[in-house]
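Of the protein chains in this complex, all but one are displayed in their positions.
Each chain gets a letter, A, B, C and D, in the order it is written, and its residues are counted from 1.
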Amino acid sequence: MNFPILSSILIVPTLGVLLILFCKPEQKTAIRVISVISTGITLLLAIFLMIAYDRQAGGYQFMEFIPWIPQWGINYILAVDGLSIPLVFLNAIAIFTGVLASWYIEDRTKEFYALLIFLATGVFGVFMTQDLFFFAIFYEVAVLPMYLLIAIWGSGKNREYAAFKLTLMLFFGSAFVMGGILYLYKAAGLNTFNLMELKRLAQYPKEVQKILFLLFFIGFGSIVPSFPMHTWSPEGHACAPTAVSMLHAGVLMKLGGYGLLRIAIPLLPSGLHDWALLMMALSMCNIVYGAFTAIAQDDMKFMVGFSSVSHMGMVLFGISTMTLTGINGAAFQMFAHGLVTALYFSSIGVMYNKTHTRMISELGGIANVMPRAAFFFAIAGMAGLGLPGFAPFVAELMVFIAGVSKYPIYGIIAVISVVVTAFYIIRCIQRTYFGETNPRWKDMKDATNFEVVPLIILVIALFVFGMYPRLVLDLMQMETKNIIAKLALM
Amino acid sequence: MIIYILPEILTFLMAVFFLLSAFKKISMETLHKTGMFFSIINILIILFTINLNGLFFYGTYKIDFFSQSIKFILAVGLFFIIFMADKRIENTIKKNYGEFLFFLFSSNLGMMMLSSALEFITLFLSLELSSYTMFVLVGFLKNKKISAEAGIKYLFIGAVASALTLYGYSIIFSYFGDTSLQAMRIGSMFMMKDVILYIGFIFFLTAFFFKLAILPFSFWAPDVYQGASTNVTAYIATVSKVAGVAVLLRIFVYFFPIFADQEKILILISILTMTFGNLVAVQQKELKRLLAYSSIAQAGYMLVGLVMFNKSGMSSTLFYVTAYLVMNFTVFLVIDQVEKEKGSTELTALKGLSQRAPLLSLSLLLALLSLGGVPPFVGFTGKWFIFSSAINKGYLTLVLIAFLNSVISVYYYLLVARQAYLFMPDEKEKMKVTVPVRVYSYFSIVFIIVMGFYPAPLLNWAEKAIRYLVG
Amino acid sequence: MAGSLFPYLLLSLILISLGLIGILVRRNLIIMLICIELVLNGVSINLLALNKFSVNGSAMGQILAIFIVALAAAETTIALGLIFLIFRHYKEIDAEKLTELKG
Amino acid sequence: MFSDVIFIIFWLVIVVFAALAVFLQKPIYNAFSMAISIFSVAGMYIFLGYEFLAALQVLVYVGAISVAIIFVIMLSPPVTVKPKKLNPFKVLIGIVTALTFFGLFFILFYQKYAGSKFGNVVNANINEVGTVLATKYAVPFEIISVILLVAILGAIVLAKKED
Partner (left out) sequence: MSENIKLATWIVLCPFISLLLIGAITRSYKKLSALVAILAISISTILATILYFKNLYGLTPQVHYFEWLITDYFSLKFGILVDSLSIGMIMVVCIVSLLVHIYSWGYMEGEAGLSRYYAWLSLFSWAMLVFVVSPTLLQAFFGWELVGAASFLLIGFWYYKPEAAQAARKAFVMTRFGDFGFFVGLLILLVVVGNVDFHVLNKLGTNMGVSPKLITMTALFIFMGIMGKSAQFPLHAWLPDAMEGPTPVSALIHAATMVAAGIYLIARAFGFFSASPFAMEFIAAVGILTSFVAATIALVQNDVKKIMAYSTISQLGLMVAALGAGGYKAGVFHLFSHAFFKALLFLCAGSLIHHFHTNDMWEMAEKGGVRKMKITITTLIIGSLALAGCPPFAGFFSKDAILVAFEMNGKHTFMYITLLISFLTTYYSFRMIFVLLSPEKEHSHSHGHEGDHHGHGHDSPANMTIPLIILAVFSVLFGFVDTPLMNGYFDKFLLNKHEVEHLHWSVMIKSFVVFLAGISFAYVQFAGKTGYREGFAEKIGWLKALLVNKYYVDDFYFILVRGLVYPFASILNWIDRKVINDTGVNGSGNIVIFSGRFISSLMNGLLQRYLGTSLVILFILVFLWQLI
């Protein structure tokens, strides 16, 4: 079966973008239909990928190899393994629900959908490529449309500032990643950007690993918003339109974590050993600091932004424990948190389309007027604060187990965030959705059936992977095993 | 023998033809058409002679794949410039359009000779020819105060630079005795190196730095880019950069032994140029001035590739400069169209372009992002090759500084793109875009995206050219 | 005295430095032009002296000197043309007045 | 001994008149002092044994270029350039750079060529220069002709009064 499924996952959305570009701006429905079809097909392909992946064999499958620029050792390699399939699946869901959730966009829908799907293609590329050159290309393709999407279709008065800050900080981070990749290419001396070969053959001396890992940590840390570089993420969330913040928080932040797990750690294990403590300290800050700051937010999207800062801190925390459970938990947290944030933003989006304000103080008693939107936000809240039965609980459980086993005191401090998260989420639910209805929103209509479809998909996904996480965990396990093997023989 | 130097002869004859046309009252359109026609012939002839190989005039003039391909790019660049200078050009140029074309063709002639000169005097004289013609072209808008000022600044800085080069060369010449670069390379192999020679060599490079607008002599660029008419600025920004890189390539190939271990100073110059260009460009409110500083920064990136003194460095620089030509020309084409429409080249002139000319604004956006080194486009791939050849020599900090510089450059390129996309235009009706401009925009969009994603064809061509150059 | 090399080099150095001072200090454009001529003369003296001393007066050096003279001539004509243009616009040829383009 | 005295005279004339050319106030005197200085440079060439170059120098430099400059100075009405005070910072920069240039190369040349004397070297005479010029350097010869053409045409185009 040599049907190139991975390339088709890349080509279908690109075709969608081209088709959209060619139709006139007035045909809004045609544009929307094309984008739904293309993302729908991609979702089916991703699901097929999930099923068809041969779990016993493990390792890289569905490999596609085309020599691209032989003299520089660059070749077009697409391959997926346990770690990237769930993330590809997550991205497929996120873009599909994102496209559905942005049905309300009226001005310049053509450019909006083109950029949105272009962004998703970039993310697909990052998760699937095994060549560092293409990794670099797709990595910034995923960041590139962010500026226009937020600046043009965003909301809030300082959305331009937020768009600029977001784009420049992510580019700043990617500058370090590029430098790291190039130095990786040189230090290996094999004159190839092929990640698989580097993993097999490259031997890096200790001090080179130390510098390189630092570069990668700064680069990838700035997109997983690790502590000092996180200020772009809440503002970016708040000002971005719904679909963009769904994709942005749902998937874009995972690029950093994925990059660390795919490139930095397998190739530079001793680097991880050197910097593990710093990573742990910063992720501790992330978790506790993000949680407490979220309490003080009045804007819902800001609050969710800070909560994703805190949850993504758990990913770094998991990785810094350097144990199988920890890294497994980190990988699963990326997957689970993607779903939760997508649900958060789509439910806020549904409400925001009608009330056009996200300030908790201005909202009140929305549940009486929009019970469905309230219900889905409550579900998202419950999943967000780590209620068992939803995916994030499993991830947090594993990360905390690893955390407590490796750094007992810090682990327990990190667990405090669970209470704080519960505090601000429930407070937000109570102040926006429960209580008397603010007279301004008296005549609100509830979410239409169409708007609820993406929400239902996300809730089902959250529930299924919460109740039976082994669907995804066994996949990730294989990959994390050989990462740990590499770490162990350090 | 004639066939080998046919392109040069033809260009000279075309230039003379336009000179004569000034005496007869030939209308501007016909001149424009003949100019286009002549440049197309020029391109075809060069294509015809692309694979020739030969050494003429007692080893002072080399025709090989490298020189012919450089001539091909110069001819294509000239064609773009002439096709841009259509009837809506400023009327002072329209009045003496014949002389305008004469100067363009003679400058192109100078650059062609520059690429295949193997001996210092030919090299220097053709460099001076192309500079002098550009002095005149800059000052061509006689009714505008700023173009005279730009012309005089350009001339004086050029004169001082060439004087210092001559002084530097006089010192080098006293060591080698023969003006041909080949003699210098052999002479320098087994000759003890003393300080005067190195200082002489740095002074020798000033004219070439002036040509490429690299830091010590780059302060003319902003004023000249702003002062001259947009067509001339486009010519200076794109075609003369290619010629500058070609001549530096040739010089560095022959001067490699002297400079084997001394490239630290040149790296320092490239870092200074990059940072200077990017930092000041952030401030600019006027498009052409902004592009001037951005071209200084781009020159810094090219210098990084040149300074590596190895094949991969040089081929990536050639790749980058070709891509740079297309990217920069697209931006200048859009500025020219907007200037003809709005009359001003302020940043705000671009306001709401995406509504009024979607194709133009898309090509502008892609070109700007690719100049900024954003991945899927050719600018990024060019930078990627340059910096990977730099890192192969172990300059990690240089590469990091370069990447951070391109982050700053993305900021001010986005400042320009933002005008087109985020703001609503004042007038509602669509901007009329002529067919050739539309065709060019499609070509540039395709070129930027395809060459960015699949750079193999352009890269193989660059490597073949460098093999001939070094071989 | 005439047979030794150093006076010539010294002379060229003096000429060039005087030219540089003139260019950087004097505000009148024509004087700057004159100073450029001085610098070029200094360069050709240096070239010819070194040519005679180390390359025992080879033809190449002389040819380069000839071309320098020709270049100086061409440069001066274009410079005068431009100065004339400046004079027409600014009514005076003062380098410090040319600040229309800045930033 | 006699030729040394003349040499020194020529040497001093060049330097003094070059200084005058730079520092005098009225432009016409500058031009004249430049002409004289360049004329005595031609004399230097004779000392070095380049008769043809000396002739060329006199003909082109003194005859053509300085005459053109004087011509332009005379043509433009004697605008009374008010001797505005030179801003000291600019003067300082100018002098400092010139002196560093002078000092740098003076030291270098002094170390290398302090007492070096010319051997009895016979320069390549005029027909040898001519043959090399016509054969090896034919291409530059063509280029310089184009440059001069461009220069003339440029001056005309720039200075032409638009009707």
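We take it that contacts are C-beta pairs under 8 Å (C-beta built on N, C-alpha and C of every residue); 3 or more make two chains touch, one makes a residue touch a chain.
Everything numeric here is computed off the predicted structure, so don't read it as measured data.
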Open item on the list: What shown chains come into contact with the chain that's not displayed?
Closed with: A, B, C, D
TODO: Out of B:91, B:143, B:283 or B:348, point to the residue that touches the absent chain in the complete complex.
DONE: B:283
Open item on the list: Out of A:68, A:185, A:258 or A:289, which residue would touch the omitted chain in the full complex?
Closed with: A:289
Task: Contacting the left-out chain in the complete assembly, out of A:102, A:194 or A:297 - done: A:297
Open item on the list: Considering the complete complex, identify which of A:128, A:300, A:330 or A:473 is in touch with the unshown chain.
Closed with: A:473
- [ ] Name, in rising order, the residues on chain D that touch the hidden chain in the full complex.
- [x] 90, 93-94, 96-97, 100-101, 104
Task: Positions on chain B contacted by the hidden chain, ascending - done: 152-153, 156-157, 160, 164, 195, 198-199, 202-203, 206, 215-217, 219-220, 222-223, 262, 264-265, 268-269, 272, 276, 279-284, 408
Open item on the list: What does the interface between chain C and the hidden chain look like in terms of residue numbers?
Closed with: 20, 23-25, 27, 95-96, 98-103
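Simple rule for what comes next: only the chains that are shown with their structure count from here on.
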Open item on the list: Centroid from C-alpha atoms only, then distance chain C to chain D, rounded to Å. What do you get?
Closed with: 6
TODO: List the centre-to-centre spacing of chain B and chain C in whole Å, with centres computed as mean CA coordinates.
DONE: 27
Task: Rounded Å distance, chain A centre to chain D centre (Cα mean) - done: 70
Task: Per-residue multi-chain contacts in chain D, two or more chains - done: 109, 137, 140, 144, 147, 150-151, 154, 157-158
TODO: Specify, in ascending order, the residues of chain B that touch 2 or more different other chains.
DONE: 121, 125, 128, 132, 135-136, 139, 142, 151
TODO: Could you pull out which chain C residues touch chain B in their complex?
DONE: 16, 19, 23, 29, 32, 36, 39-40, 42-43, 46-47, 50-51, 53-55, 58, 60-61, 63-64, 67-68, 71, 74-75, 78-79, 81-83, 85-86, 88-90, 98, 100-103
- [ ] Within their complex, state which residues of chain B touch chain D.
- [x] 12, 19, 57-58, 60-61, 92, 95-96, 99, 102-103, 106, 109-110, 113, 117, 121-122, 125-126, 128-129, 132-133, 135-136, 139-140, 142-143, 151, 194-196, 199
- [ ] Would you mind writing out the residues of chain A in touch with chain B in their complex?
- [x] 68-69, 71-72, 111, 133, 136-141, 144, 147-148, 151-152, 160, 164, 167-168, 171-172, 175-176, 178-179, 182-183, 185-186, 211, 215
